[in-house]
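Missing here: one protein chain of the complex. Every other protein chain is in place.
A, B and C label the chains in the order they appear, each numbered from 1.
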Amino acid sequence: MNGIHDLGGMQDLGHIPYARTEPVFHERWEGRIFALNRCAGAWRKWNLDASRFQRELIPPAEYLRMSYYERWVEGLVALLLKTGLLAREELASGRPSPGTSKVEPLLTPDKVWPFIARGTPANRDVQAQPRFQVGQPVRTVNIHPEGHTRLPRYARDKAGIIVRDHGVFVYPDTNALFQGEQPRHLYCVRFGAQELWGPQANAQDSVYLDLWETYLEAP
Amino acid sequence: MNGIHDLGGMQDLGHIPYARTEPVFHERWEGRIFALNRCAGAWRKWNLDASRFQRELIPPAEYLRMSYYERWVEGLVALLLKTGLLAREELASGRPSPGTSKVEPLLTPDKVWPFIARGTPANRDVQAQPRFQVGQPVRTVNIHPEGHTRLPRYARDKAGIIVRDHGVFVYPDTNALFQGEQPRHLYCVRFGAQELWGPQANAQDSVYLDLWETYLEAP
Amino acid sequence: MTSPISSAETGHDHDHDHDAGHSRQKLPSDPALRVQSLESLLVEKGLVDAAALDAVVEAYEHRIGPRNGARVIARAWVDPAYRQRLFADATAAIAELGFSGSQGEHMVAVENTSRVHNLVVCTLCSCYPLPLLGLPPVWYKSPAYRARAVIDPRGVLRELGLEIPDEVEIRVWDSTAEIRYLVVPERPARTDHLSEDDLAALVTRDSMIGVAKVAS
Partner (left out) sequence: MTSPISSAETGHDHDHDHDAGHSRQKLPSDPALRVQSLESLLVEKGLVDAAALDAVVEAYEHRIGPRNGARVIARAWVDPAYRQRLFADATAAIAELGFSGSQGEHMVAVENTSRVHNLVVCTLCSCYPLPLLGLPPVWYKSPAYRARAVIDPRGVLRELGLEIPDEVEIRVWDSTAEIRYLVVPERPARTDHLSEDDLAALVTRDSMIGVAKVAS
C-alpha cells in the first residue's frame, strides 16, 4: 500500500528530534505496550509482517500525530479484535465477556528471556535456485499493491546491482496477509544515489536495500 | 518539496467523501477566508504560486487534519506575516499597531467583478524556441527540489509523449520563491498508465500532465 | 487579550524558513473565530473593504457555478460550428458565452465518447475551472480523490457509481499547471426534441468533471 508509513524521500517533516541520551521507555505505558506486543507475539496468532501491516493501516493524519508506541497500541487492539481474542463488547466494558477465547501458550516469566534470546529467524531451509547473481544489474519492478510490501516507493522502477544473496527468506507481502510464508531469495541491492534522486545527490553515494526476488527483474 | 500535498498515488486515504450536492460554502467563515484571499491577491504582494507553496509548508499531520479552507487561513496568515503586512503583535492583540503598513490598491466592491472576470493569465508573450515538438517522446527529470515544483513525484523519471505545446507560461518553481516569472514552454504530456503504475494499470489508460520544458528531457 | 487568529496548528517544531509565518499554539482554535478576527483586523488596518468581501462571496454563491459550464456543453451539443471552435480554442469559445476569468484563463475541452472517458483532478492542490463550474466540492478537494484518481481511476469512478467498461480508454487530466480542463460529456440518447435550455438543464457538475454521465 502506498501509504504514509513509506516515508523515504519526504522533505516536509522538519528537524530530527535528536537527543544524545534518553530513557529506554519515556513513560511506563510505553514499556507495557511493548511487552504486551511481545507476549502477544508468543501466541503465534499472527506474524511480524501482519503486525507491521496493521500499523500501516492507521490513517495517515493519525499515523503522523501518534508517537511510535501509540501506533503499537492501535495495532495490537486491531489484531486482537481481528483474531477474535478480544470482543468489541470487552473493549467497551473493559471486562472479559463470558466464554471468550483463551490461547496457548501463555508466555510465563521464566520463558521470557529464552523467547527474546532465541528470536524468530525469517530465513527458511528451502532449496531455490537464485534468479540473480552477485554483480548482476537488476531493475526493481513498478508495483503498487493495496496490501503490504517492503519495496519502498522511492526504489521502484530503478536500476541497481546485486551485492549479496542472503538466502531464502519469508516473503512479507504474502505473510502479512496470512497467505503463507512463500519463502524466496532475498538480495542486497545497491542503488546509486543519483539513480534514486537525480543529479542533486552526491555521485558516489548509494543506498542499499534488501529486496526479495519478486521485486526484481533483469534490466 | 516532496511533501504531503503531493498526493497522487497514495492508497491509504480511504473513501472519497462524495455528495451529489452541497452548499458553495459550508460555513460562513469559509466564504470570508476565500474572499480575504481573493482581495489580498489584488495587492500583488505575492503570486498564486507563492500562495500555493505557503499552503504546502503546513506540516503534514496538520495538512491532513485541516479542511481545505483551514489551509487557506494558515496560508494567508503566514503570507501576511512574511510580507510584513501584519505584525506578530497585531496577531496577538487582534488590533492594529500604530504605524503599520497599508497597501494599494484596495479592492473596492465595484472592482470585484471585473477583477474576477479578468483573471490573471499565466501565459507570457515571450518568443522562445520550443525544445520539443508534438509527437516527440520525452522523459521527465528526476528532481527533488526543496522549494516549489509542479512536477508530481509519481511522474518523475517517466517516459511520455508531447501531445500539445501550450505556449510560454510563468514558471512556478521560481515564481513561488519570488525569483521571477522566468516564463518557458508548457507542454501537455501523455503518460501511459502502465508506465506510471506498472502492469496492474489498464494498458490503454493514460494520465495527462501539463509540464514545463525544464521538467523534460529527450529520452 | 489574546487574539484567536494566530494558528489552528498543534505545537510542532518545523524546519523551514518559509514556515516562519506559522506561530503555533498547543490547541486548535475555532476557524470561524480566527477568520472573524483576521477580517476585523485587516479591515481596521485599511487593507480590506468588508463590502468587497461580500461581493466576492456573492459572486461565487450566485453568479458563478456549474450552470455556466452546462450552457457551454448544451451549445456544443446543438451547434456543430461552436463545438468545433470549443475543441480548437476553448478559452475563446467559452468567452463567446460570456464566461471567463480567474482559474479559467486557459481552458481546454476534452470530449467523452463511447470509446474514451475523461476525468479531471489536481493531485497537488485542487485546481478547478472556476468560471464554468464554480468552487470545487468537498469530495474533489479531498485527499482521497486527489490521491486515487491518477492511480485507480476505474476504482474511483466505480466508488462514485460509474462503471467504465474495460475496453473504454480512460484519460485522467491531472491539472497541476494553469490549464483548466472541461469534460464535454456525451449527449444522451433520445434528446433530439430538447431545446438548448432543456439540454443545459440536464448537464450536471459531475459530468463536466468526468465522474458521471449525463442522463436523459
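Just so it is clear, a residue touches a chain if its C-beta (ideal position, glycine included) is under 8 Å from a C-beta of that chain, and two chains touch if they have at least 3 such contacts.
Computed from a predicted structure; not experimentally measured.
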{"item": "Contact residue for the chain not shown (choose from A:M10, A:V126 or A:V141)", "value": "A:M10"}
{"item": "Touch residues of chain A, complete complex, unshown partner", "value": "5-11, 13-20, 22, 24-29, 31-36, 38-40, 43, 52-55, 57-59, 61-62, 64, 66-70, 73-74, 76-82, 85-86, 88, 90-96, 100, 102-103, 106-109, 111-113, 115-123, 150, 152, 154-155, 164, 166, 169-170, 172, 186, 188, 193, 196-197, 201-202, 204-212"}
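What we mean here is this: only the chains that are shown with their structure count from here on.
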{"item": "Distance-maximising chain from chain C - centres being C-alpha averages", "value": "A"}
{"item": "Innermost chain by mean C-alpha position", "value": "B"}
{"item": "Geometric centre distance via CA averages, chain B-chain A, whole Å", "value": "35"}
{"item": "Chain A and chain C: spacing of chain centres that average the CA atoms, whole Å", "value": "39"}
{"item": "Junction residues of chain B, two or more chains touched", "value": "9-11, 13-14, 57, 59, 61, 64, 196-197"}
{"item": "Interface hub residues of chain C, defined as touching at least two other chains", "value": "10, 12, 14, 16, 151"}
